[in-house]
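Shown next, in structure tokens, is the structure this report addresses.
Complex shown without one protein chain; remaining protein chains in place.
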Amino acid sequence: MSATTLDRVVGTARRSPTFAVGFGIILVFALLAAFADILAPMPPTLSHPYETLKPPGSGPFLLGTDGNGMDVLSRVIHGARYAFGIALPAGAIMAVVGIPLGLIAGWRGGWVDEVLLRVLDVLRAFPTIILALAIVAATGQGFLNVILVVGFLDSPIFARIVRAEVLALRNATFVRAAVAAGNPEWRVLLVHILPNAILGATAQLPLRMAWAVRISATLAFIGIGVQAPAPEWGAMIRQGAEYVISGEWWVALFPGLALIAMVLGLNLAGDGLSDLLDPKRRATGK
Amino acid sequence: MRLLEVEDLHVEFAARGLDNRVRVARALNGVSFTVDAGEVVGLVGETGAGKSLTALAAMGLLRAPARIPQGSIRFEGQDILAMSDRELEKIRGRRMAMVVQSPLTSLDPLKRIGDQLVRMQRVHGTARGAEARARAEAMLAAVRIPDPARRMQAWPHELSGGMAQRVLIAMALVNEPALVIADEPTTGLDVTVQAQVLDTLRDLVRARNLGALVITHDLGVVAHYCQRVAVMFAGRIVEDGPVAEVFARPAHPYTQALIASTPGRIAQLGYTVTGGTPPDLYDLPSGCLYRDRCPRATTACLAPPPRIALDATHGAACHYAWEAA
Partner (left out) sequence: MMLDVQNLVHRFPGGVNAVNDVSFSIAAGETLGLVGESGSGKSTIGLLVTRLLAPTGGTILFEGEDITRLPPAALRKLRARLQIVFQDPWGSLNPRMTIGRLLEEPLALHTTLDSAARIAEARRLADRVRLPAASLSRYPHELSGGQLQRVSIARAIANRPKLVVLDEPTSSLDLSVRAGILQLLDELQRETGIAMLFISHDLETVRLVSHRVIVLYLGRIVEQAPAATLFDNPAHPYTQVLLSAHLPPDPAMRLRRHEVTGEIPSPINLPPGCFFAGRCPVALPACTAAPPPAIALEAGHSAACLRIADGTNIIDPVEERA
């Protein structure tokens, strides 16, 4: 294997352009979030009372200002922090709650499985956005609540993906061979089944994170969840929506574009990942 | 009468590796053989030797990424490689037919087997309506399906593996093709069922003067159901000839190793063969492809061996073929 890192990056990109594009988009947002303080021309909540609703390109405001005279560009850049602030912890909750649930439900069956399937039925019957709305409205509107609700609401879906994999693996010969070797049950589950069962879930993670970003923006848009003047894209869109009719389109458009790009990036990365993670397809290189 | 004539057929696949380099797998490296009317020819070789690829190529079924850089395939005098898809569709299932492994997945699960047999005839315009049904039933009887009239109404999932395999043979033969290619037609079937399926195939070949190419890795099938055999290794025919001749006097070291690996021979002579892996198709050695495993290899084997004719019908691709024979 004499391939350099660059070769490998190019190789990966060639094997899944989808992943490469998605990952590129996420990377851009990650950089924006990480270096928001440096990259943003001014603090996101610094208001310029005499320069409200300036169109893009007026003076130092590249993307204009909003109704409070805050710089839209700076706010969009800082919004990436909120997006990751929701995507990463919500994704972590989904994985940490969903994967063990799915493992146990798939392996043991029984009541865990029953409960999981029932919860999934409920989730499928209700539009999740309404559930999320109801719960956040009932539990209080903090950012932390949004994270928890989004994370927990999605974990059963995760559990289901893992459960399906475990069900298939339960009868795999190598699992039987692991039992025959004398592995205790926990080791069969953690060492032999888990690493083979989370492939599908890993590929789902970006997709579900995209969903989390969307839901949190939607909640903010309806006025639940993160509140203005926090630079959250959904909240910004809500705020900007009022001005669209009167012709100040930029206040809503730019956070909207950012939201779409981020969700698209996560979705592309998720789709590409399922191809890349297939171990058989990695066998072509020696 | 010559039905199929494959000459110096090469097939390769291009794939991109992890390191982004395009690598070419040379899967077939000069395959030549013929099938005449009235004979059953066996094609044997280990997994990955190229048996199925040869069959697909002969049926005109190879698609990208497979490429045929060299060679010719003639069926009833026509050049298969030069034919359009439309022309191929006309002869496939009509003049030449294929029986594949895994019968249950090859039948349409949503159609009764009688209807599938009738459709096969309608598609090729050989018969329709009541005539097609009558021929379908006669065909089921010919492949020794008990109570064919009732079985016409059966669904594929109601058939046992051996019966499904015989139905597939019936499907292949219902349009009375000249050539049948059977790719591992009995792999996975029980011995008693395997015998019935092979008997069926052989009887039909005799009764209708068909030509058959039977692909297998089972030397027992070759020994008892084929008149001639072609032995394949790493995409080349390394030995070909009449079955009795090749088993009695195998000339190629690979054929010799195959025969020495049968449990019967091991019981007589002990373990004499150390198996090995086939060569890497992405990085084929020059010269004889069997060199790494060959106990007889010398420096002469750095050059590719030609097919050496031992007599009019028996030949082997080995520099030392005449020594063994």
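Each chain gets a letter, A and B, in the order it is written, and its residues are counted from 1.
Throughout what follows, a residue touches a chain if its C-beta (ideal position, glycine included) is under 8 Å from a C-beta of that chain, and two chains touch if they have at least 3 such contacts.
The structure displayed is predicted, hence computed values, not measured ones.
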{"item": "Residue, one of A:A125, A:A180 or A:I245, that touches the chain absent here", "value": "A:A180"}
{"item": "Candidates B:R112, B:H217, B:R291 or B:R307 - the one touching the absent chain", "value": "B:H217"}
{"item": "Sites on chain B contacted by the missing partner chain, in the whole complex", "value": "46-47, 146, 160-161, 190-192, 194-195, 217-225, 243-244, 247-248, 257-264, 266-267, 271, 273-277"}
{"item": "Absent-chain interface as seen on chain A, which is shown", "value": "172-174, 176-185, 191-192, 195-196, 279-280, 283"}
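FYI, only the chains that are shown with their structure count from here on.
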{"item": "Between chain B and chain A, distance of the C-alpha-averaged centres to the nearest whole Å", "value": "52"}
